[in-house]
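Some chains omitted; the rest stay in position.
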């Protein structure tokens, strides 16, 4: 693999909503939304995350670190600092990284006793894209 | 978060079709197609929506407002002015916004008694993309 970098520094998504209901054994089948961040660079990625809502001000200040040449996959359900994202509420998100990264959003919904999956490559929002 | 803006002013999608059948408790599990619009700018977004069909003229004139730094998620099933989108009929859509926005389309289909989800990042159609 060449030492080129992959991805962009800015990402955004519009259609987040953590499902309220779950069925099946935990933790594998809990309904959740998952962000995956790939950092192929030789530097640690520091990703600033801001969530947007329908009826209240955006909430920023979430910081996610991804080590050099590593991926990090985490449930949005687990973010609690500075504030948890409420279940069943529409939200969007913006990610700003200091180095290029690749971002994916996956929704797992087990509320109707059979797993549903939805995945999107998040929109890359860099000015040069 | 920096004051940069995210997204594009023009968006289009080709594969809309609101499922006819639903199972499960309403409203959470009604079959539907949902548009999500993220407006990170300090201005209100005014989004003009036009639907295209197989056998009739396009229907425009739908107006969606998204407040500054807010998201808006709405079911296409609920749009009635100037005209409801019929169920079970293929359609496409074009969105034109006065400020950059990010758009996502999600289909929820519960017709076969287990939830199916499909999500796409809508195609960004700006000339400079």
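Which chain is which? They are A and B, in the order written, and residues in each are numbered from 1.
As a convention for this text, a contact is a pair of C-beta atoms (placed from the backbone, for glycine too) under 8 Å apart; a residue touches a chain by one contact, two chains touch by 3 or more.
Note that the coordinates shown come from a computational prediction; the quantities given were computed from them, not determined experimentally.
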- Assuming the 2 chains shown are copies of one sequence, what number of copies does the full assembly in this structure comprise? 4
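By our rule, only the chains that are shown with their structure count from here on.
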- Note on the structure: Matching the CA atoms of chain A with those of chain B requires turning by an angle in degrees, to the nearest 5, of 90
- Message: Touching residues of chain B toward chain A in the complex: what are they?
- Response: 1-2, 4, 6-7, 23-24, 28-29, 34, 36-40, 69-73, 101-106, 110, 113-121, 124, 129
- Interfacial residue positions of chain A with respect to chain B in the complex: 10, 12-17, 20-21, 48, 50, 52-55, 57-58, 60, 90-92, 94, 96, 107, 109, 111-114, 116-123, 125, 127, 129
